[in-house]
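First the structure, which I've put down as structure tokens, then a few questions once you've had a look.
With one protein chain withheld, the remaining protein chains of the complex are depicted in position.
Labels A and B are assigned to the chains in the order they are written; within every chain, residues are numbered from 1.
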Amino acid sequence: MTTQLLFAGFGGQGLLFAGKFLAYAGLIEGRQVSWLPSYGPEMRGGTANCSVILSDEPIGSPIVLAPDILIAMNLPSYRKFEPMVKPNGVLLVDSALIGEQSARQDISAYYIPATQLASDENMPGLANMILTGKLLSVSPLLKQETIPAAMAKTVPARKQALLEQNLRAIALGRAA
Amino acid sequence: MPIVFEKPQGLTNAPMHYCPGCTHGIVHRLAAQALDDLNLTGQAVGVAPVGCAVFAYNYFNCDMIQAAHGRAPAVATGLKRANPETIVFTYQGDGDLAAIGTAETVQSACRGENITIIFINNAIYGMTGGQMAPTTLPGQITQTSPYGRDVTKTGMPIKVCELLATLEAPAYIERVSVDSVKNVRAAQKAITKAFQYQAQGKGFSLIEVVSTCPTNWGMTPVQALAWLREHMLDYYKLGVYRDRYAGEVAA
Partner (left out) sequence: MPEKVLMKGNEAIAEAAIRSGCRHYFGYPITPQTEIAAYMAKRMPKLEDGCFLQAESEIAAINMVIGASAAGKRAMTSSSSPGIALKSEGLSYLAGCDLPAVVVNIQRGGPGLGGIQPSQADYFQATKGGGHGDYHMAVLAPSGVQEMFDLTCLAFDIADRYRITSMVLSDGILGQMMEPVTFPEEETLNNAVPVEKSWALTGTHGLRPPNIVNSLLMDPLELERSVVERFARYGEIAARETRWEEMLTDDADIVIAAYGATARIAANALQAARAQGIKVGLLRPITLWPFPKAPLLELAQRAKAFVCVELSMGQMAEDVELAIRCQKPVLRCTRTGGVVPSPDEVLAKILEAAKG
């Protein structure tokens, strides 16, 4: 079984971080994983995306062209990648930033005002993890008990204070 | 019979290929003598340039490497960083150091690399047959400035010591000449001091030696020395341009 995920939005929204969290979670669960960022001069503000693959087989191309799961965090990314989601795939949209809704009937779409929720709950910059939390509630991708361990790996040692906040954002997303 | 004068141990017995009257031989000797006097020849690693001194690796009786054109200070940086206990020097001409290798020269000086650079300024590219150098004087005739160096088109010659003396890091920068016994003695003192500074870990030093190229200047050796005194020393003033430790060390 192979799951291809794509996180797409602006640089600075924590797309790479969210992807890294899932990659670590996959690693902890003993799966093959790959994580590939788009890279370039747009460190902040430009469109950016991150391909993550979790698989039980050796991973070929690390580039996700047709995602099983798409997390879209800005309109250009939504428009670009929504049509590419595989049939029976999952679409998660930050509806605080993206006003459109998918007309596709062959995918499961979820609309969470993640950026608004993050702002309301005083967790700026954690819309990424709210969406990730929602993903974990609608998809059997990961085991619940993997999450804290994966987060501990993902948050840099010198920023462990952020660990709890990230876990809180995931919990918030689950409930959203 | 008592020996009153001999070749320094720092030089090999290989006959030098330099033209008659060329001052490279004198400067080689001064560098080798300095290493001998400081008992550093066994620790020394020299970097030969591209230019007339390319064969310097045959003449210095210490470990030697031949560097690409202009890159000697970068090679010396690698050598010194890898083996800080060695005494690393480059021996470069004006084209090598002040044209193609300007970046390596300036940046190694800026970093204060603990190396010694011996810079031969004879205002011309010697090995390739006498082309205009970055240090060629205004109006000076060379193969590539046949009507005399036109400063309106090629700018004024680079004063390397003055340029590098604007940097914070270099420990010691002096311009000397080898046109007279007095100046040869002064040059010996300067080169010795530069090596001494390196041995003491004081950092970057560069000794510019205002030199002659009788062959490509189209002069006899004696005429060349006179021309050096008359024209070069006026533009390239001898003296200490930077000495961060002046007074600290009895040279």
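Quick note on the criterion: contacts are C-beta pairs under 8 Å (C-beta built on N, C-alpha and C of every residue); 3 or more make two chains touch, one makes a residue touch a chain.
This is a predicted model, so every value here is computed, not measured.
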Legend entry - Candidates B:22, B:64, B:120 or B:178 - the one touching the absent chain: B:64
Legend entry - Residue among B:22, B:52 or B:75 touching the omitted chain: B:75
Inset, instruction - Consider the whole complex, including the chain that is not shown, and state which of B:31, B:45 or B:164 touches that chain. - result: B:45
Inset, instruction - Please give every residue of subunit A in contact with the chain that is not shown. - result: 20, 23-24, 27, 32-37, 39-41, 58-63, 65, 153
Legend entry - In subunit B, positions touching the absent partner: 12, 41-45, 47-48, 54-55, 57, 60-68, 71, 74-83, 85-87, 103-104, 106-107
